[in-house]
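Omission of a single protein chain aside, the complex is shown with its protein chains in their original locations.
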Amino acid sequence: MDIFDVFLLEAVLNGLLLGGILALLALGLNLIFGVIDVVWICYAEMIMIGMYAVYYLHNVYHLPLWFAFAGAIAIVAVGGAALHHLVIRPVLAAEPINQLLVTGGVLFFLQAGATLVFGVEFRNVGIRLPQLQVGEMYLSMARLIAFGVALAAMIGMSVFLKRSYLGTAIRAISQDRRIMPLMGVDPNRIFLVTSALGGALAGVAACLLVLQYDIHPAIGLSFGPITFLICVLGGLGNMMGGFIAAFIFAQFISVGGFFLHVEWGYVLAFLFFIAVMFWRPQGILGGK
Amino acid sequence: MLTLENVSAGYGSFQVLFGVSLEVKAGESVAVIGPNGAGKTTLLRVISKLIDATAGEIRMEGRSLNAVPAHEVIGLGIAQVPENRRLFPRLSIEDNLKMGAYLPAARARFAERLEMVFALFPRMKERHAQLAGTLSGGEQQMCAIGRALMSGPKLLLLDEPSAGLAPVVVQAIFEVVRKMSAEGYTVLIVEQNVRQVLKVVNRAYLLETGRIKSSGSAAELLNSSEIRKAYLGI
Partner (left out) sequence: MKYAALALLAAAPLLGMGNYPLHLLIMCVLWGYVYTSWSVMGRLGMVSFGHGAFMGIGAYVVVMAWNHYGLSPWIGAPIALVLTAIVALLIGYPCFRFKIVGHYFALVTLALSEVTRLIIVALRDQTGGSLGVTPNTALAETSYSLGALQFSSKLVWFYVILAFWLGGLWIWKKVDESMGRLALEAISQEEDAAASIGINVTRLKLRVTLISALMTCMGGVLYAQYQAYVNPETVSGIGISLQMVFGAIAGGMFVRLGPTVGAVFTLLLAEGLRLWFGNLYHGLDLTVYGLMLVLFIIYMPKGILGAATQAWEKRRGGVARAA
(Lines give C-alpha, C1' and ligand atoms only; values in the text may rest on other atoms or scores of the structure.)
Protein backbone atom coordinates (compact mmCIF):
# COMPACT_ATOMS: atom_id res chain seq x y z
CA MET A 1 0.00 0.00 0.00
CA ASP A 2 1.23 3.45 -0.90
CA ILE A 3 2.20 5.49 2.12
CA PHE A 4 -0.02 8.33 0.99
CA ASP A 5 -3.06 6.08 0.98
CA VAL A 6 -2.28 4.84 4.45
CA PHE A 7 -2.42 8.38 5.75
CA LEU A 8 -5.60 9.05 3.85
CA LEU A 9 -7.17 5.90 5.26
CA GLU A 10 -6.01 6.96 8.68
CA ALA A 11 -7.72 10.32 8.17
CA VAL A 12 -10.92 8.59 7.05
CA LEU A 13 -10.90 6.26 10.04
CA ASN A 14 -10.15 9.08 12.47
CA GLY A 15 -12.96 10.99 10.83
CA LEU A 16 -15.25 8.06 11.46
CA LEU A 17 -14.28 8.08 15.11
CA LEU A 18 -14.72 11.86 15.31
CA GLY A 19 -18.15 11.35 13.78
CA GLY A 20 -19.12 9.25 16.77
CA ILE A 21 -18.53 12.01 19.26
CA LEU A 22 -20.12 14.65 17.03
CA ALA A 23 -23.14 12.37 16.74
CA LEU A 24 -23.34 12.18 20.52
CA LEU A 25 -23.16 15.97 20.79
CA ALA A 26 -25.97 16.29 18.28
CA LEU A 27 -28.09 13.63 19.97
CA GLY A 28 -28.85 15.61 23.12
CA LEU A 29 -29.57 18.82 21.26
CA ASN A 30 -31.84 17.00 18.82
CA LEU A 31 -33.70 15.32 21.64
CA ILE A 32 -34.44 18.66 23.27
CA PHE A 33 -35.37 20.33 20.04
CA GLY A 34 -37.54 17.43 18.94
CA VAL A 35 -39.53 17.50 22.15
CA ILE A 36 -39.55 21.10 23.35
CA ASP A 37 -38.94 22.85 20.02
CA VAL A 38 -36.18 24.96 21.52
CA VAL A 39 -32.54 25.14 20.42
CA TRP A 40 -30.18 25.38 23.35
CA ILE A 41 -27.55 27.73 21.94
CA CYS A 42 -25.73 27.16 25.23
CA TYR A 43 -25.59 23.38 24.77
CA ALA A 44 -21.81 23.29 24.36
CA GLU A 45 -21.46 25.44 27.48
CA MET A 46 -23.40 22.80 29.40
CA ILE A 47 -20.75 20.35 28.24
CA MET A 48 -18.04 22.77 29.37
CA ILE A 49 -19.60 22.79 32.86
CA GLY A 50 -19.57 18.99 32.79
CA MET A 51 -15.87 18.99 31.87
CA TYR A 52 -15.08 21.29 34.79
CA ALA A 53 -17.15 19.03 37.03
CA VAL A 54 -14.99 16.04 36.06
CA TYR A 55 -11.84 18.07 36.63
CA TYR A 56 -12.88 19.33 40.05
CA LEU A 57 -14.25 16.03 41.29
CA HIS A 58 -11.28 14.04 40.08
CA ASN A 59 -8.25 16.33 40.19
CA VAL A 60 -9.17 18.73 42.97
CA TYR A 61 -11.25 16.55 45.28
CA HIS A 62 -9.39 13.37 44.31
CA LEU A 63 -12.46 11.26 43.85
CA PRO A 64 -12.19 8.17 41.67
CA LEU A 65 -12.60 8.83 37.97
CA TRP A 66 -15.76 6.77 37.56
CA PHE A 67 -17.33 8.74 40.40
CA ALA A 68 -16.25 12.01 38.83
CA PHE A 69 -17.86 10.91 35.56
CA ALA A 70 -21.11 9.92 37.25
CA GLY A 71 -21.09 13.14 39.24
CA ALA A 72 -20.51 15.26 36.15
CA ILE A 73 -23.36 13.56 34.30
CA ALA A 74 -25.66 14.12 37.27
CA ILE A 75 -24.62 17.77 37.64
CA VAL A 76 -25.24 18.58 33.99
CA ALA A 77 -28.54 16.68 34.07
CA VAL A 78 -29.72 18.79 37.00
CA GLY A 79 -28.37 21.83 35.17
CA GLY A 80 -30.45 20.92 32.13
CA ALA A 81 -33.61 20.63 34.18
CA ALA A 82 -32.82 23.92 35.92
CA LEU A 83 -32.20 25.60 32.58
CA HIS A 84 -35.60 24.51 31.39
CA HIS A 85 -37.40 25.45 34.54
CA LEU A 86 -35.78 28.84 35.10
CA VAL A 87 -35.10 30.08 31.59
CA ILE A 88 -37.03 28.20 28.91
CA ARG A 89 -40.38 27.84 30.66
CA PRO A 90 -41.01 31.56 31.01
CA VAL A 91 -40.53 32.08 27.26
CA LEU A 92 -42.24 28.93 25.94
CA ALA A 93 -45.20 30.97 24.78
CA ALA A 94 -43.06 33.77 23.34
CA GLU A 95 -41.77 33.99 19.78
CA PRO A 96 -39.46 31.08 18.85
CA ILE A 97 -36.58 33.43 18.23
CA ASN A 98 -36.77 34.63 21.83
CA GLN A 99 -36.30 31.06 22.99
CA LEU A 100 -33.16 30.88 20.88
CA LEU A 101 -31.91 34.20 22.19
CA VAL A 102 -32.55 33.50 25.83
CA THR A 103 -30.30 30.46 25.71
CA GLY A 104 -27.75 32.68 23.98
CA GLY A 105 -27.85 34.84 27.09
CA VAL A 106 -27.19 31.72 29.12
CA LEU A 107 -24.21 31.01 26.85
CA PHE A 108 -22.64 34.34 27.86
CA PHE A 109 -23.55 33.75 31.47
CA LEU A 110 -22.03 30.28 31.65
CA GLN A 111 -18.93 31.14 29.67
CA ALA A 112 -18.17 34.30 31.62
CA GLY A 113 -19.24 32.66 34.86
CA ALA A 114 -16.75 29.88 34.22
CA THR A 115 -14.03 32.46 33.64
CA LEU A 116 -14.99 34.12 36.89
CA VAL A 117 -15.12 30.96 38.95
CA PHE A 118 -12.56 28.70 37.28
CA GLY A 119 -10.19 31.27 35.74
CA VAL A 120 -8.84 31.33 32.21
CA GLU A 121 -6.09 28.74 32.69
CA PHE A 122 -6.28 25.59 30.64
CA ARG A 123 -7.05 22.59 32.84
CA ASN A 124 -6.29 19.02 32.10
CA VAL A 125 -7.59 15.91 33.76
CA GLY A 126 -4.21 14.36 33.05
CA ILE A 127 -5.36 11.17 31.44
CA ARG A 128 -3.61 10.63 28.15
CA LEU A 129 -4.67 7.52 26.38
CA PRO A 130 -2.19 5.93 24.01
CA GLN A 131 -2.46 6.02 20.26
CA LEU A 132 -3.61 2.74 18.86
CA GLN A 133 -1.41 1.33 16.16
CA VAL A 134 -3.13 -0.65 13.44
CA GLY A 135 -0.68 -1.70 10.77
CA GLU A 136 0.96 1.55 9.73
CA MET A 137 -1.88 3.71 11.00
CA TYR A 138 -2.31 5.47 14.30
CA LEU A 139 -5.80 5.83 15.69
CA SER A 140 -6.76 7.84 18.74
CA MET A 141 -7.72 5.55 21.63
CA ALA A 142 -9.74 8.35 23.25
CA ARG A 143 -11.69 8.78 20.05
CA LEU A 144 -12.25 5.06 19.79
CA ILE A 145 -13.72 4.99 23.29
CA ALA A 146 -15.80 8.07 22.51
CA PHE A 147 -17.04 6.41 19.36
CA GLY A 148 -18.06 3.29 21.26
CA VAL A 149 -19.80 5.20 24.02
CA ALA A 150 -21.55 7.47 21.52
CA LEU A 151 -22.81 4.45 19.63
CA ALA A 152 -24.00 2.81 22.84
CA ALA A 153 -25.73 6.02 23.97
CA MET A 154 -27.43 6.28 20.62
CA ILE A 155 -28.71 2.73 20.73
CA GLY A 156 -29.72 3.09 24.36
CA MET A 157 -31.61 6.27 23.59
CA SER A 158 -33.40 4.74 20.66
CA VAL A 159 -34.44 1.69 22.69
CA PHE A 160 -35.60 3.93 25.51
CA LEU A 161 -37.67 6.08 23.16
CA LYS A 162 -39.18 3.07 21.40
CA ARG A 163 -39.88 0.74 24.31
CA SER A 164 -40.58 2.69 27.47
CA TYR A 165 -43.76 4.57 28.29
CA LEU A 166 -41.79 7.71 29.10
CA GLY A 167 -39.92 7.42 25.80
CA THR A 168 -43.18 6.99 23.90
CA ALA A 169 -44.57 10.06 25.67
CA ILE A 170 -41.45 12.00 24.69
CA ARG A 171 -42.04 11.07 21.06
CA ALA A 172 -45.75 11.82 21.34
CA ILE A 173 -45.48 15.22 22.96
CA SER A 174 -43.70 16.77 19.99
CA GLN A 175 -46.62 15.74 17.79
CA ASP A 176 -49.46 17.06 19.93
CA ARG A 177 -48.53 18.94 23.05
CA ARG A 178 -52.00 20.01 24.06
CA ILE A 179 -53.79 16.71 24.36
CA MET A 180 -51.09 15.13 26.50
CA PRO A 181 -53.07 15.77 29.71
CA LEU A 182 -55.83 13.53 28.31
CA MET A 183 -53.31 10.67 28.45
CA GLY A 184 -52.54 11.51 32.05
CA VAL A 185 -49.24 13.09 31.07
CA ASP A 186 -48.12 16.36 32.61
CA PRO A 187 -46.31 18.07 29.71
CA ASN A 188 -44.19 20.14 32.07
CA ARG A 189 -42.87 17.02 33.67
CA ILE A 190 -41.96 15.51 30.30
CA PHE A 191 -40.17 18.72 29.35
CA LEU A 192 -38.28 18.66 32.59
CA VAL A 193 -37.32 15.01 32.17
CA THR A 194 -36.27 15.60 28.57
CA SER A 195 -34.16 18.57 29.58
CA ALA A 196 -32.50 16.51 32.28
CA LEU A 197 -31.91 13.73 29.77
CA GLY A 198 -30.45 16.18 27.26
CA GLY A 199 -28.27 17.50 30.07
CA ALA A 200 -27.17 13.98 30.97
CA LEU A 201 -26.13 13.39 27.35
CA ALA A 202 -24.13 16.62 27.49
CA GLY A 203 -22.57 15.22 30.65
CA VAL A 204 -21.61 12.00 28.87
CA ALA A 205 -20.08 14.05 26.07
CA ALA A 206 -18.16 16.02 28.69
CA CYS A 207 -16.67 12.82 30.14
CA LEU A 208 -15.48 11.76 26.68
CA LEU A 209 -14.14 15.18 25.74
CA VAL A 210 -11.97 15.55 28.85
CA LEU A 211 -10.01 12.57 27.56
CA GLN A 212 -9.07 14.49 24.42
CA TYR A 213 -9.13 18.20 25.14
CA ASP A 214 -7.98 20.73 27.69
CA ILE A 215 -10.73 22.43 29.64
CA HIS A 216 -11.23 26.14 29.13
CA PRO A 217 -14.19 28.51 29.67
CA ALA A 218 -14.42 29.22 25.94
CA ILE A 219 -14.13 25.62 24.80
CA GLY A 220 -17.86 25.56 24.07
CA LEU A 221 -17.35 27.97 21.20
CA SER A 222 -15.09 25.49 19.48
CA PHE A 223 -17.69 22.76 19.16
CA GLY A 224 -20.99 24.56 19.83
CA PRO A 225 -21.50 25.93 16.33
CA ILE A 226 -20.66 22.67 14.63
CA THR A 227 -23.16 20.83 16.83
CA PHE A 228 -26.01 23.15 15.81
CA LEU A 229 -25.07 22.86 12.20
CA ILE A 230 -25.05 19.07 12.37
CA CYS A 231 -28.51 19.12 13.90
CA VAL A 232 -29.85 21.50 11.27
CA LEU A 233 -28.16 19.55 8.49
CA GLY A 234 -29.78 16.34 9.69
CA GLY A 235 -33.13 18.05 10.14
CA LEU A 236 -33.66 19.64 13.55
CA GLY A 237 -35.11 17.08 15.92
CA ASN A 238 -34.37 14.18 13.60
CA MET A 239 -31.97 11.95 15.50
CA MET A 240 -31.13 9.65 12.62
CA GLY A 241 -30.47 12.64 10.38
CA GLY A 242 -28.22 14.14 13.00
CA PHE A 243 -26.34 10.88 13.24
CA ILE A 244 -25.65 10.77 9.51
CA ALA A 245 -24.83 14.48 9.35
CA ALA A 246 -22.30 14.04 12.13
CA PHE A 247 -20.36 11.49 10.10
CA ILE A 248 -20.50 13.62 6.96
CA PHE A 249 -19.17 16.62 8.87
CA ALA A 250 -16.48 14.55 10.53
CA GLN A 251 -15.21 13.36 7.15
CA PHE A 252 -15.03 16.92 5.85
CA ILE A 253 -13.04 17.95 8.88
CA SER A 254 -10.76 14.95 8.97
CA VAL A 255 -10.09 14.42 5.28
CA GLY A 256 -10.23 18.14 4.48
CA GLY A 257 -7.81 18.69 7.31
CA PHE A 258 -5.59 15.97 5.89
CA PHE A 259 -5.28 17.59 2.48
CA LEU A 260 -5.18 21.18 3.64
CA HIS A 261 -5.30 22.30 7.25
CA VAL A 262 -7.83 21.47 9.92
CA GLU A 263 -9.47 24.92 9.70
CA TRP A 264 -10.01 24.41 6.00
CA GLY A 265 -11.73 21.17 6.87
CA TYR A 266 -14.15 23.15 9.01
CA VAL A 267 -14.56 25.80 6.34
CA LEU A 268 -15.45 23.11 3.80
CA ALA A 269 -17.88 21.49 6.21
CA PHE A 270 -19.62 24.81 6.91
CA LEU A 271 -19.78 25.74 3.24
CA PHE A 272 -21.20 22.30 2.52
CA PHE A 273 -23.78 22.98 5.21
CA ILE A 274 -24.80 26.31 3.67
CA ALA A 275 -25.06 24.71 0.24
CA VAL A 276 -27.23 21.87 1.56
CA MET A 277 -29.52 24.32 3.31
CA PHE A 278 -30.35 25.87 -0.03
CA TRP A 279 -30.94 22.50 -1.58
CA ARG A 280 -32.92 20.99 1.30
CA PRO A 281 -33.76 23.65 3.90
CA GLN A 282 -35.46 21.05 6.06
CA GLY A 283 -32.24 19.05 6.39
CA ILE A 284 -31.18 15.83 4.73
CA LEU A 285 -33.68 13.67 6.58
CA GLY A 286 -36.15 16.30 7.81
CA GLY A 287 -39.74 16.08 6.66
CA LYS A 288 -41.43 19.01 5.00
CA MET B 1 -71.23 9.28 38.52
CA LEU B 2 -70.57 12.66 36.93
CA THR B 3 -72.43 15.79 37.89
CA LEU B 4 -72.09 19.34 36.63
CA GLU B 5 -73.68 22.13 38.63
CA ASN B 6 -74.09 25.55 37.09
CA VAL B 7 -70.83 25.30 35.23
CA SER B 8 -69.72 28.35 33.27
CA ALA B 9 -66.61 28.49 31.15
CA GLY B 10 -65.03 30.20 28.18
CA TYR B 11 -61.83 31.38 26.56
CA GLY B 12 -60.51 34.58 28.05
CA SER B 13 -63.30 37.15 28.04
CA PHE B 14 -65.34 35.07 25.61
CA GLN B 15 -67.86 33.07 27.61
CA VAL B 16 -69.15 29.88 26.02
CA LEU B 17 -70.99 27.97 28.75
CA PHE B 18 -73.59 29.63 30.96
CA GLY B 19 -74.51 27.70 34.09
CA VAL B 20 -74.71 24.22 32.61
CA SER B 21 -76.00 21.45 34.90
CA LEU B 22 -76.14 17.83 33.92
CA GLU B 23 -75.71 14.37 35.31
CA VAL B 24 -74.47 11.05 34.05
CA LYS B 25 -75.33 8.02 36.16
CA ALA B 26 -73.23 4.87 36.28
CA GLY B 27 -73.93 2.52 33.39
CA GLU B 28 -75.82 5.13 31.46
CA SER B 29 -75.07 6.51 28.05
CA VAL B 30 -75.91 10.15 27.67
CA ALA B 31 -75.70 12.45 24.67
CA VAL B 32 -75.33 16.19 24.52
CA ILE B 33 -76.75 17.38 21.23
CA GLY B 34 -76.91 20.82 19.75
CA PRO B 35 -75.84 22.95 16.84
CA ASN B 36 -72.35 23.95 15.88
CA GLY B 37 -70.91 26.48 18.30
CA ALA B 38 -73.32 25.63 21.12
CA GLY B 39 -70.41 24.84 23.42
CA LYS B 40 -70.43 21.05 23.23
CA THR B 41 -66.67 20.67 22.80
CA THR B 42 -66.05 23.27 25.49
CA LEU B 43 -68.27 21.24 27.80
CA LEU B 44 -66.06 18.16 27.39
CA ARG B 45 -62.91 20.22 27.72
CA VAL B 46 -64.11 21.65 30.97
CA ILE B 47 -64.88 18.18 32.29
CA SER B 48 -61.37 17.03 31.32
CA LYS B 49 -60.00 20.23 32.87
CA LEU B 50 -58.27 21.21 29.64
CA ILE B 51 -59.87 24.53 30.44
CA ASP B 52 -60.99 25.69 33.87
CA ALA B 53 -64.58 26.39 34.78
CA THR B 54 -65.11 30.03 35.72
CA ALA B 55 -68.03 29.15 37.96
CA GLY B 56 -69.92 26.11 39.21
CA GLU B 57 -68.71 22.70 40.18
CA ILE B 58 -67.89 19.42 38.45
CA ARG B 59 -67.95 16.24 40.53
CA MET B 60 -66.83 12.75 39.65
CA GLU B 61 -68.20 10.13 42.01
CA GLY B 62 -68.76 12.82 44.59
CA ARG B 63 -65.28 14.28 44.33
CA SER B 64 -64.93 17.84 43.13
CA LEU B 65 -62.74 18.27 40.08
CA ASN B 66 -62.26 21.99 40.61
CA ALA B 67 -58.75 21.72 42.03
CA VAL B 68 -57.65 18.69 39.99
CA PRO B 69 -55.04 19.41 37.30
CA ALA B 70 -55.82 18.23 33.77
CA HIS B 71 -53.37 15.34 33.73
CA GLU B 72 -54.88 13.80 36.86
CA VAL B 73 -58.43 13.66 35.53
CA ILE B 74 -57.83 10.43 33.64
CA GLY B 75 -56.65 8.85 36.88
CA LEU B 76 -60.14 9.41 38.29
CA GLY B 77 -61.54 7.26 35.51
CA ILE B 78 -62.50 9.86 32.92
CA ALA B 79 -61.08 9.24 29.45
CA GLN B 80 -61.79 11.52 26.52
CA VAL B 81 -61.80 10.88 22.80
CA PRO B 82 -61.06 14.42 21.65
CA GLU B 83 -62.57 16.34 18.78
CA ASN B 84 -60.92 15.44 15.47
CA ARG B 85 -59.49 12.34 17.15
CA ARG B 86 -56.09 13.94 17.72
CA LEU B 87 -54.02 10.78 17.32
CA PHE B 88 -50.26 11.07 17.33
CA PRO B 89 -49.81 10.86 13.57
CA ARG B 90 -46.18 9.72 13.56
CA LEU B 91 -46.63 7.03 16.19
CA SER B 92 -47.82 3.55 15.31
CA ILE B 93 -51.29 2.40 16.29
CA GLU B 94 -49.79 0.33 19.05
CA ASP B 95 -47.81 3.29 20.40
CA ASN B 96 -50.94 5.42 20.33
CA LEU B 97 -52.70 2.76 22.36
CA LYS B 98 -49.70 2.64 24.65
CA MET B 99 -50.08 6.35 25.33
CA GLY B 100 -53.66 5.64 26.38
CA ALA B 101 -52.26 3.30 29.01
CA TYR B 102 -49.70 5.76 30.30
CA LEU B 103 -50.90 5.78 33.90
CA PRO B 104 -49.07 3.28 36.11
CA ALA B 105 -52.30 1.47 36.99
CA ALA B 106 -53.11 1.07 33.32
CA ARG B 107 -49.59 -0.05 32.38
CA ALA B 108 -49.98 -3.12 34.55
CA ARG B 109 -52.96 -4.25 32.49
CA PHE B 110 -51.65 -3.18 29.11
CA ALA B 111 -51.54 -6.62 27.47
CA GLU B 112 -55.01 -7.55 28.65
CA ARG B 113 -56.62 -4.30 27.50
CA LEU B 114 -54.76 -4.39 24.21
CA GLU B 115 -56.41 -7.75 23.54
CA MET B 116 -59.76 -6.23 24.43
CA VAL B 117 -59.30 -3.28 22.07
CA PHE B 118 -58.09 -5.60 19.31
CA ALA B 119 -61.16 -7.78 19.86
CA LEU B 120 -63.39 -4.71 19.58
CA PHE B 121 -61.53 -3.39 16.51
CA PRO B 122 -59.90 -6.29 14.64
CA ARG B 123 -58.67 -3.81 12.06
CA MET B 124 -56.40 -2.27 14.71
CA LYS B 125 -54.74 -5.60 15.30
CA GLU B 126 -54.03 -6.10 11.61
CA ARG B 127 -52.43 -2.67 11.34
CA HIS B 128 -50.86 -2.34 14.77
CA ALA B 129 -47.49 -1.25 13.39
CA GLN B 130 -48.87 1.26 10.91
CA LEU B 131 -48.45 5.00 11.58
CA ALA B 132 -51.68 6.50 12.84
CA GLY B 133 -51.44 9.39 10.40
CA THR B 134 -51.80 7.00 7.47
CA LEU B 135 -55.14 5.54 8.63
CA SER B 136 -58.52 6.39 7.14
CA GLY B 137 -60.87 8.62 9.11
CA GLY B 138 -62.95 5.75 10.43
CA GLU B 139 -59.89 3.76 11.45
CA GLN B 140 -58.49 6.80 13.19
CA GLN B 141 -61.72 7.16 15.14
CA MET B 142 -61.50 3.51 16.18
CA CYS B 143 -57.91 3.99 17.24
CA ALA B 144 -58.85 7.08 19.23
CA ILE B 145 -61.63 5.23 21.00
CA GLY B 146 -59.27 2.34 21.60
CA ARG B 147 -56.70 4.71 23.05
CA ALA B 148 -59.25 6.06 25.51
CA LEU B 149 -60.32 2.54 26.49
CA MET B 150 -56.72 1.56 27.27
CA SER B 151 -56.89 3.50 30.52
CA GLY B 152 -59.80 1.34 31.67
CA PRO B 153 -62.09 4.33 32.19
CA LYS B 154 -65.26 4.41 34.23
CA LEU B 155 -66.56 7.21 32.09
CA LEU B 156 -65.86 7.67 28.42
CA LEU B 157 -66.24 11.12 26.85
CA LEU B 158 -66.70 11.14 23.08
CA ASP B 159 -66.44 14.39 21.15
CA GLU B 160 -68.23 14.26 17.79
CA PRO B 161 -67.10 10.77 16.84
CA SER B 162 -69.02 10.96 13.55
CA ALA B 163 -67.52 14.25 12.36
CA GLY B 164 -66.02 14.12 8.90
CA LEU B 165 -66.76 10.44 8.30
CA ALA B 166 -68.61 8.77 5.44
CA PRO B 167 -72.18 7.64 6.24
CA VAL B 168 -71.26 3.96 6.24
CA VAL B 169 -68.43 4.59 8.66
CA VAL B 170 -70.67 6.73 10.86
CA GLN B 171 -72.98 3.72 11.17
CA ALA B 172 -70.07 1.57 12.25
CA ILE B 173 -68.87 4.07 14.84
CA PHE B 174 -72.30 4.39 16.42
CA GLU B 175 -72.54 0.63 16.44
CA VAL B 176 -69.35 0.64 18.52
CA VAL B 177 -70.86 3.20 20.89
CA ARG B 178 -73.97 1.07 21.27
CA LYS B 179 -71.87 -2.00 21.90
CA MET B 180 -69.85 -0.24 24.55
CA SER B 181 -72.87 0.96 26.46
CA ALA B 182 -74.28 -2.56 26.19
CA GLU B 183 -71.07 -3.81 27.75
CA GLY B 184 -71.58 -1.51 30.68
CA TYR B 185 -69.38 1.48 29.89
CA THR B 186 -70.69 4.81 31.06
CA VAL B 187 -70.61 7.11 28.07
CA LEU B 188 -71.06 10.84 27.61
CA ILE B 189 -71.19 11.66 23.92
CA VAL B 190 -71.37 15.02 22.23
CA GLU B 191 -72.87 14.93 18.73
CA GLN B 192 -74.36 16.94 15.94
CA ASN B 193 -75.66 13.84 14.22
CA VAL B 194 -78.81 13.89 16.33
CA ARG B 195 -80.77 11.18 14.55
CA GLN B 196 -78.03 8.59 14.85
CA VAL B 197 -76.91 9.39 18.35
CA LEU B 198 -80.38 9.30 19.83
CA LYS B 199 -80.71 5.73 18.60
CA VAL B 200 -77.81 4.54 20.73
CA VAL B 201 -78.05 6.53 23.99
CA ASN B 202 -80.40 6.33 26.97
CA ARG B 203 -80.79 10.02 27.64
CA ALA B 204 -79.83 13.32 26.06
CA TYR B 205 -79.45 17.01 26.77
CA LEU B 206 -80.01 19.72 24.23
CA LEU B 207 -77.35 22.42 24.46
CA GLU B 208 -77.91 25.71 22.67
CA THR B 209 -75.73 28.86 22.92
CA GLY B 210 -74.09 27.50 26.03
CA ARG B 211 -77.26 26.70 27.93
CA ILE B 212 -79.17 23.43 28.46
CA LYS B 213 -82.46 23.96 26.64
CA SER B 214 -84.13 20.63 27.36
CA SER B 215 -83.42 17.10 28.39
CA GLY B 216 -85.07 13.73 28.55
CA SER B 217 -84.87 10.14 27.45
CA ALA B 218 -83.70 9.50 23.93
CA ALA B 219 -87.20 8.46 22.90
CA GLU B 220 -88.75 11.60 24.39
CA LEU B 221 -86.36 13.85 22.55
CA LEU B 222 -86.78 11.95 19.30
CA ASN B 223 -90.48 12.61 19.54
CA SER B 224 -90.34 16.20 20.73
CA SER B 225 -91.57 18.55 18.05
CA GLU B 226 -88.84 21.07 18.83
CA ILE B 227 -86.07 18.60 18.14
CA ARG B 228 -87.82 17.08 15.15
CA LYS B 229 -88.15 20.48 13.52
CA ALA B 230 -84.76 21.93 14.32
CA TYR B 231 -82.52 18.89 14.10
CA LEU B 232 -84.23 16.12 12.26
CA GLY B 233 -85.85 18.23 9.60
CA ILE B 234 -89.22 16.56 9.92
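Letters A and B mark the chains in the order given here, with residues in each chain numbered from 1 onward.
The rule is short, and it goes like this: a residue touches a chain if its C-beta (ideal position, glycine included) is under 8 Å from a C-beta of that chain, and two chains touch if they have at least 3 such contacts.
Computed from a predicted model, the values in this text were never measured in an experiment.
Just so you know, the chain we are not showing touches A across the whole complex. The chain that is not drawn here is touched, among residues A:A72, A:L110 or A:I219, by A:L110.
Within the full complex, the residue among A:L9, A:L65, A:A82 or A:L100 touching the omitted chain is A:L100. In the full complex, the hidden chain is touched by chain A at residues 39, 41, 87, 90-91, 94, 96-98, 100-102, 104-116, 119-120, 217, 221, 224-225, 228-229, 232, 236, 260-261, 263-264, 266-267, 270-271, 273-274, 277-278, 281.
In this section, only the chains that are shown with their structure count from here on.
Spacing of chain A relative to chain B, judged by their CA centroids, is 44 angstrom. If you check the complex, the residues on chain A that touch chain B are 165, 168-169, 171-172, 175-176, 178-187. Those residues of chain B that touch chain A in the complex are listed here as 48-50, 69-75, 79-80, 82, 86, 88-91, 95, 98-103, 106-107, 147, 151.
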